[in-house]
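Worksheet for the structure shown next.
Note that one protein chain of the assembly has been removed; the remaining protein chains are unaltered in position.
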Amino acid sequence: MTESQPRVLILMGSDSDLDAMQGAVRALGEFGVRCEVKVLSVHRAPDLALLEASRARERGIRVIICGAGAAAHLAGAVAAKTTLPVIGVPLESGALRGLDALYATVQMPPGVPVATVAIGGAHNAAILAVQMLALSEPELAERLAAYKRKLVEQVEEKDRRAQERLREDGLS
Amino acid sequence: MTESQPRVLILMGSDSDLDAMQGAVRALGEFGVRCEVKVLSVHRAPDLALLEASRARERGIRVIICGAGAAAHLAGAVAAKTTLPVIGVPLESGALRGLDALYATVQMPPGVPVATVAIGGAHNAAILAVQMLALSEPELAERLAAYKRKLVEQVEEKDRRAQERLREDGLS
Amino acid sequence: MTESQPRVLILMGSDSDLDAMQGAVRALGEFGVRCEVKVLSVHRAPDLALLEASRARERGIRVIICGAGAAAHLAGAVAAKTTLPVIGVPLESGALRGLDALYATVQMPPGVPVATVAIGGAHNAAILAVQMLALSEPELAERLAAYKRKLVEQVEEKDRRAQERLREDGLS
Amino acid sequence: MTESQPRVLILMGSDSDLDAMQGAVRALGEFGVRCEVKVLSVHRAPDLALLEASRARERGIRVIICGAGAAAHLAGAVAAKTTLPVIGVPLESGALRGLDALYATVQMPPGVPVATVAIGGAHNAAILAVQMLALSEPELAERLAAYKRKLVEQVEEKDRRAQERLREDGLS
Amino acid sequence: MTESQPRVLILMGSDSDLDAMQGAVRALGEFGVRCEVKVLSVHRAPDLALLEASRARERGIRVIICGAGAAAHLAGAVAAKTTLPVIGVPLESGALRGLDALYATVQMPPGVPVATVAIGGAHNAAILAVQMLALSEPELAERLAAYKRKLVEQVEEKDRRAQERLREDGLS
Amino acid sequence: MTESQPRVLILMGSDSDLDAMQGAVRALGEFGVRCEVKVLSVHRAPDLALLEASRARERGIRVIICGAGAAAHLAGAVAAKTTLPVIGVPLESGALRGLDALYATVQMPPGVPVATVAIGGAHNAAILAVQMLALSEPELAERLAAYKRKLVEQVEEKDRRAQERLREDGLS
Amino acid sequence: MTESQPRVLILMGSDSDLDAMQGAVRALGEFGVRCEVKVLSVHRAPDLALLEASRARERGIRVIICGAGAAAHLAGAVAAKTTLPVIGVPLESGALRGLDALYATVQMPPGVPVATVAIGGAHNAAILAVQMLALSEPELAERLAAYKRKLVEQVEEKDRRAQERLREDGLS
Partner (left out) sequence: MTESQPRVLILMGSDSDLDAMQGAVRALGEFGVRCEVKVLSVHRAPDLALLEASRARERGIRVIICGAGAAAHLAGAVAAKTTLPVIGVPLESGALRGLDALYATVQMPPGVPVATVAIGGAHNAAILAVQMLALSEPELAERLAAYKRKLVEQVEEKDRRAQERLREDGLS
């Protein structure tokens, strides 16, 4: 699978969101899926944001991931301008700690869905994007199956570490 | 004060929001302020919505009132495209009863304020719009002063009704 | 596009959820996407539920939609057993009115995403499923584009109805 | 635009709120709008607070901004005593982190609106005040237009910084 | 105990709150404590409200009960103008069902307490007022003791009714 | 298994809670577990309530189920006076719809647990009580196994009903 | 006013609550009102707690203040065993940050009020207790009037500090 073109577009409202969204960039990298990251703001620079959304499909983008906090409109506005699947990551920020972002991202009106993941769930946004791409790419589907096996191994590894700690603490 | 041009623009996401937003239309009417009502949707018809917002100032609009429920992005998106003051009315709907709309309307990022009123507060949105217009129109300021006096009288009238009911119920 | 095999699987915890989930069945029908509906319960009949999830891919299912209320585990449990994209619809029920279902559906741990839509958002779950399928089916992508155009027309139609009502009420 | 008289009055309940409200003072300064800051308390010194509110208009004040936390009554009480537009800034404090202040500020009864901004949104309160003043001052309207262009540039600058960081981290 | 002067003042924002506050009037009547009911509004008629509060002590009032919904400022504003104990009853209304009123009533700043009872707890506001008066009136203290004994009897009576219903339903 | 003595004690604050708690009485009956129902109130008749709790063990009671709404203290107070397992059922009532009861029931301090079930979850309280009793009664364990099989059948039956309805509605 | 007997009883669930409740002890001291502090627990040592409550009146106690966190039952249980006024202070603790304590303290059933103050509002609990005692002690009423004047002075002092800081920061 050679990837010259980015197929996932990751949008966020500020470069300060990069810490929270980095999990998505890394996870896509591990699946060999090229992505493009852009800082956009539907409130501060709406024309750029909507232009980006409306051009995404023709540029070869297949899935768009949007991370935003507070009155998080980015994912919804992008979904309004494209027929590509849009994944929303509510980001934790300010006094309401992301609950505002969760409501503003997930409670979309009929006709314009946003596939919402957990508050701060950038990693899962990437996995979800890969699952979508894998619908037509058997190789990605295989990598997902391998990834799922690794999840099982991680649980077993975590169990080993827990047993060890219990022994050290004299609790087993 | 002759008003040939509407100076307040009232936007809402659906004709079914008309019941909730009618209080704004009526209140503006009582102050002799012409308004224009439009059904727009930043999610279902984003280009129309943003075009409307960006043209409002040059068309003579001075204040924009937006009513929306759920992931209520309308006020925020309009505020992104204009420098006019934008008033947001979170509407009660669905399982979260307007709490989602309140968060999505009020928690705007720095640079793009939305003047948010109570959930379902269409009447107050109109009063706020009149207060803004009255900054440069002495006649409106006088009507606001008269309106405030009427509020006092209403309280006195409510007290009379309460005393009467208490007497009827043998509680005074 | 001839569809002999269902490609979307719609799961729900009870036949009483059918009213809430019917919007998904109808929307998929309008896009010509065959779906299969099953009542399953990860709490009352976990083996059946997990078996269904684990066999979905090989049976030709591409996307799974799960509707559940309260401690809504269905979508998460299904996502644990498949690498297909899983869409979760939190359903309104009981004292917490779907807020419990929203949290239980969207707050998934790293590695196992659920694409969550609004509380009661069955229609949008279907649109999201179609967007995923459309990634590899140009015909569906065209239908989505047509659907988006229809959304715009609906907004215009709603505006016409609002203007009419305002005239009837003497408010314009 | 020479400003000898303050036209915006910024009220807060304690000098300890100054950190949270400073954003409003600075933003007004950048727009060349003179403001006056006063510590007042509708609960601890109600007569002073209401006197201040009732005299504001005749003193030349055009817009009042009130910052308050917890059972935040300041904005509402001030709005009760003036027909000027009142902007409320709910401040984060204590166990409920500003949610109490948001509810107490925004849920005003019919007749007495408070234009509420985000929890901690002092900067936006100032922008909103400028938008109101700009309705009758073309020069301020131009500055708002310039401010909006700067917001776009800031987004572009943030994007540059994000790209740089991604390169440094080997993620692009 | 002859009561020619009302000693408890019950304030509420509207005659429509009378249904919710009637429980307080009735309970005081049962304890032989005279009360006076007034409709006041700290937002719509602030001068009257504060005048009433500031004159209460000299008029012989000992305890003030305030019922208010939404951004319920009445109790707090009254407490600001008197050193008498003020009891606040948050009333259920609108989309937030009294949670806004609870926060706005109970979260008072240091120095100005409001003795808050349950949402809709008008009956308990009266009992609390009687408990305060009983501190210096032994006869009221005796009535409270009798009232407490009646509460025990009511529980026993409720148990009898429950046993009967269980027998009728064949469940015991 | 002959049962002459009630082994489960079901307590509730009022006979009006009987509707909500009836599910527990019926479910225990189906498992052949005798129970005793009492109306008690830790707030209105605390001595009776605590006496009942402290005597429960010696009277042969094995598990206590407490249903209460609002500031639901019943389960916690009973748990303070017994070493028997206490199951709490938060009941939906009033403005906060049982969320207050859930918090007041589940958030017990270290040393005094209450086994809390869902808001309104009286049926599950009974099942949990049976699970506890079944730890030392093989016959009850068998009935639980049979009950679990019936849950599976119910799901299959619900699926049949759903398929039928889909056919009737022309949706399959 | 010579005070040999404590007239206010301050109860709390643990010595670790002393930090949060110290404000009440200090404030009562400033008013010359003697108080007694006891660590009690209605869940861990219910008999002691209820005995204390039931004996309070005859021991000369006039008002009881209870501070508790989480499933805060202390104030309610004490109110069940006395006809004295009981003031509840919900304490911030754990994951729900005192919201659980607020609900468990304020949402009392009819017949058994708890005068609830803000989360962490120990100082205000003391002021409220003094207001109750002052109903029959003119000297305390005078101290409250002086205290209210001091509150006004504090606001003026805070304003001075704010002006100074604004000058230092070049913002005025």
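Brief remarks on what is shown
Labels for the chains are A, B, C, D, E, F and G, by order of writing; each one numbers its residues from 1.
To be clear about the criterion, a contact is a pair of C-beta atoms (placed from the backbone, for glycine too) under 8 Å apart; a residue touches a chain by one contact, two chains touch by 3 or more.
If you're wondering where the values come from, they're calculated on a predicted model, not measured in any experiment.
Listed residues C:G13, C:P85 or C:G120: the one in touch with the omitted chain is C:G13.
Contact with the omitted chain, checked across C:L18, C:A56 or C:A70, is made by C:A70. If you put the missing chain back, the residues of chain F touching it would be 23, 57, 62-63, 83-85, 87, 102, 106-108, 110-119, 121, 123-125, 127-128, 131-136, 141, 144-145, 147-148, 151. Interface residues of chain C with the unshown chain, by the touch rule above, are 13, 41-44, 46, 50, 70-73, 76-77, 79-81, 94, 96, 99-100, 103-109, 111-112. In the full complex, chain G makes contact with the omitted chain through residues 12, 14-16, 18, 22, 25-26, 29, 37-41, 44-45, 48, 70-71, 94-97.
Just so it is clear, only the chains that are shown with their structure count from here on.
Taking the options A-D, B-D or A-B in turn, the interface that duplicates E-F in more than half of its contact pairs by residue number is A-D. Once the centre of each chain is set as its mean CA position, chain D and chain E turn out to be 36 Å apart.
With centres defined as mean CA coordinates, chain F is found 52 Å away from chain D.
Contact of a single residue of chain F with at least two other chains is seen at positions 41, 44, 70-71, 94, 96-97, 99.
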